[in-house]
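The block that comes next holds subunit A.
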Amino acid sequence: MQITPLNQLRGQHLEATLGEACIFSNVNFNLENGQLLQVLGPNGAGKTSLLRLICGLLPPTQGQVLWGDAPIESQREIYHQEMTFIGHKAGMRETLSAVENLQMDCALTGGNSEAAIESALQQLGLLQAATILVRQLSAGQRRRLALCRLLLGTAVLWVLDEPFSNLDKDASTLLHGFIEQHVQQGGMVILTCHHDLDFPHLPIEYLRLE
Partner candidate 1 sequence: MALYKLFHYELLTAKRSLHECLYPIMVFGLIVTLFPLSVSTDPKTLSMIAPGVVWVGVLLACLLSMDRLFREDWESGFLDRMLLSSQSLSVLILIKLLAHWVVLGLPLILVAPLLGLFLHLTYQAELALVVSLLLGTPILMLIGAMGVALTLGLRNQGLLLMILVIPFFIPVLIFGSSAVGSANQQLSVTGQYGFLAGLLLLSLCFVPWTIAGILRIGVAN
Partner candidate 2 sequence: MMANTITNFFHMGGYGIYIWISYAMGLLVIALNLLLPLWQHQKLIKTISKKIQQQRDVHETYS
């Protein structure tokens, strides 16, 4: 996975409102290659909205998110090429099988390699469930399928919304390893998580939302 030289993601006094209430305001952060950012905050502090805002799914009422030195709205295709977002919902088509879903993901992000899909499914232990419809998969398996997408693309920035939720023991250690490997190779990860993470030799930044 080749890492493009110096990327930088900055958020400048971001503010988001949902309906009448202003969820958070004046949030700043700065993320460079090889760094991990954990967003902390009680329930309802707007962690998910912040992540959606960073990906460009939720337009900010104030402030802007900069990728490199230009706001993300002006370089959508480039930014989305460099980024993968995994939200609460798995985002998989119910009536397609796991393999077809991943092939569709390759079509969406432009990459297309059968081998990568095979290895991703194999690494996450979904190989034997590859041809069953997603409708018949368990919640944990759907979570694993969503995480397969991380291995497929060549994205530098991973934006993960509570990736460890309803994952069993070895799946979380697997994910733990992927994140560690990705950050050490110069990737960037933003994630929200309820239990505190132990990445002994990784620089973690914390962003607290009240």
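To be clear about the criterion, a residue touches a chain if its C-beta (ideal position, glycine included) is under 8 Å from a C-beta of that chain, and two chains touch if they have at least 3 such contacts; residues count from 1.
Inclusion criterion for the candidates: all candidates are chains of the complex that A comes from, given by their letters.
Quantities reported herein were computed from a predicted structural model and do not represent experimental measurements.
Undergrad: Using the contact rule from the top, which of the candidates 1 or 2 touches subunit A in this complex?
TA: The touching one is 1.
Undergrad: For the complex, give me every residue of subunit A touching candidate 1.
TA: 18, 52, 55-59, 77-78, 80-81, 83, 85, 87-96, 100, 103-110, 112, 133
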